[in-house]
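To keep things clear, I will list the structure first and then write my remarks on it.
One protein chain omitted, others in place.
Chains: A and B, in written order; residue numbering restarts at 1 for each.
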Amino acid sequence: MKALKNSPKFLTGLIIITCLIVLALMEPYINDYRLKGHSPTEIGLYDIFLEPSWEHPLGTDSYGRDVLALLLNGLKYSLFIGFTAGGLATIIAVFLASLAGYKGGKIEAFITVLSNSILIIPSWPILAIIVLFVKKIDLFTLSVILAFFSWAGPSRQIKPQISSLKARPYVDLARVNNFSDLEIMFKEILPNFLPYILVGFSVAVTGSIMAETALRIVGLGPGDIPSLGQVINWAIYSGAMAIGQYLVILIPITFLILIFVSLNLINVGMDEILNPKLKQITGM
Amino acid sequence: MKEPLIEIRDLRVYFRTIYGDARSTDGVSLKIFENEVFGIAGESGCGKSTLVEGVLRLMKPPGYIKSGEVIYKGKNLFELTEEEFNKIRWKEIAYIPQGSMNSLNPVLKVEEQMIDAILSHTDTSKEEAKQIALEALDSVGLPEDVINMYPHELSGGMRQRVCIAMSTCLKPKIIFGDEPVTALDVVMQKLNLQTIMHLKEKIGLTVVMVAHDMAWHAEVCDRMAIMYAGKVVETGPVEEIFLNPLHPYTEGLLNAVPSLKRKFAKSIPGIAPSPLNWPPGCRFHPRCYRKMNICENEEPELKLIDSERYVACHLYNGGNWK
Partner (left out) sequence: MKQLVKYFLKRVLLYFLIFVISLSAFFFFINLVPGDPVTRYVQQLEQRYGISTPLTEEIVRKYKEAFGLDKDLFTRYILYIRRLVFEFDFGPSFVAFPKPAYSLIVDALPWSIGLLGTAVLTSWILGIFIGTVIGWKRESKVSNFVLICGLVASQIPSYLLALILVMVFSFGLGLFPMGGAYSAALKPGFSFSFISSLIYHAFLPSMSLILIYVFGVMISQRALVINLLGEDFLKLAEAKGLDKKRLIKRYILRNTLLPQATGLAMSLGFIVNGFFLIEWIFNYPGIGRLFMMAIREMDYNVLMGITVTTMFCVLTANLIIEFLYPLIDPRIRRG
């Protein structure tokens, strides 16, 4: 823990993502205050294509909506979907990785082939087709679908750790003491690789948000969930590029990039601490 | 006074860590004379491998050479440019790495790894270089077809012999061996040590051998240095050190070697200190059974005791050690 404080990468990432989360959490209050109770997605609330002003710091879009309000709202949805899908994916990954690492043999081989397949095969078209043909998608369904395609990444982070932890003596000790497999897994193994789960989680969050944005930008998925991808899609289809309204596209892109970069910085920082080179430094 | 072939002066090799500098090798001075076998002993972590890597300028960040000089043929090796030093490397100063799995590049054939050094330093053709490599392999008792093999096809002992053969290809003046036989089984250790000594006689080498096992020093070395916590605590001829160890640490090391007379080897109490935070005063004092008050505060200097013996210990301040 002390080492984490000394990692500028980890700290930078943590600060950025915390700021974004706080911003997303405060969105209802900010927008309520600024829009006087109207929904950020309400069409025709203001005049269209207003220039940035004190009242509308980023102007309004082709439907007369306040761009800043849309962005904060989109950030909230993107983060929510990302964390829900990422969380689900991590749970799947931990479960399958534990199963594989602990049981070994054919089960492990099967799970390895499965997760490698998901990693190797381009999943976006499959995702797009599913989202296209499923009749009604709500926030949760979307997260589940995304989770289904993003567990392979965290699984790759977690599985080798489980396999190595399994070999450690305290697990044998627990086995000698007649703990059940489940007890061993949850009481002895899990706490020891929490940091790896965290790394896997942020990989999954990144993957889910990336996939969700990629779907929404092209106009797939539920139009009533105005995530950042949807905001970009609106901007593209209302011709924001052609009329030079670059900010409407650039700012949601910046938000998304900030999410990805900060989560990655957290991962890199953790990685550097989890694989300390100190052994190399003092060991002769 | 004899001129040393190579002289190390106050060498300090440090490692940058987030907790500050790890002072692995912390002010070592040694003189090594032509044609001798010089041993460096000490527990793991005492900085003996770092010392060799420092002398050969093999340090990689975060490791760096803090200060010191290595004088060879009147030149300070640390003042040479990389290109100038590369010309001396292998041709005059060779190196045998730790006998580990990874001492040879796994993706290149033995032949390529042996001749690339020859080609870099001499104007021989590929065929001539291969001939030299074959002769070298023969001199360490390896069959010819080894040259067409990949490292993973060789046993640990064979790989180590390839390294030994490689190091003698260009008939260098001096070879630094860093635990050259450590990872091998006992028979192989003995065999490989004999090979090194045989080559030493044959081409007139000077050998510096780092090893934690005192038995090898007794077997092959002329003189030796004992290192503790990054510093040399005692140097002298091997026989004298074995028969009459001066520093309490040397005594401890020798007691730790099992022998027939003494069925149970005694280990030194306490644990080796960390290079991040060496103890003040004499670095050995927390583990020393003859600790005095002065040891806690004042660091003893390496002093000449007898014609060829140096020791860094407050016990021998008065010169009345006998």
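The rule is short, and it goes like this: contacts are C-beta pairs under 8 Å (C-beta built on N, C-alpha and C of every residue); 3 or more make two chains touch, one makes a residue touch a chain.
These numbers come from a predicted model, not from an experiment.
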Candidates B:Asn86, B:Asn255 or B:Ser274 - the one touching the absent chain: B:Asn86
Options B:His121, B:Lys171 or B:Lys291, residue touching the unrepresented chain: B:His121
Hidden partner chain, residues of chain A it touches: 9, 113-114, 116-117, 119-126, 128-130, 132-135, 206, 210-211, 213-214, 217-218, 220, 232, 236, 241-242, 244, 246, 249-250, 253, 256-257, 260-261, 264-265, 268, 280
For chain B, the residues touching the chain missing from this view: 53, 56, 58, 60-61, 85-91, 94-95, 97-98, 100, 102-109, 112, 116-117, 120-121, 150, 152-153, 163, 166
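Rule of thumb we're sticking to: only the chains that are shown with their structure count from here on.
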For chain A paired with chain B, centre-to-centre distance based on mean C-alpha positions, whole Å: 52
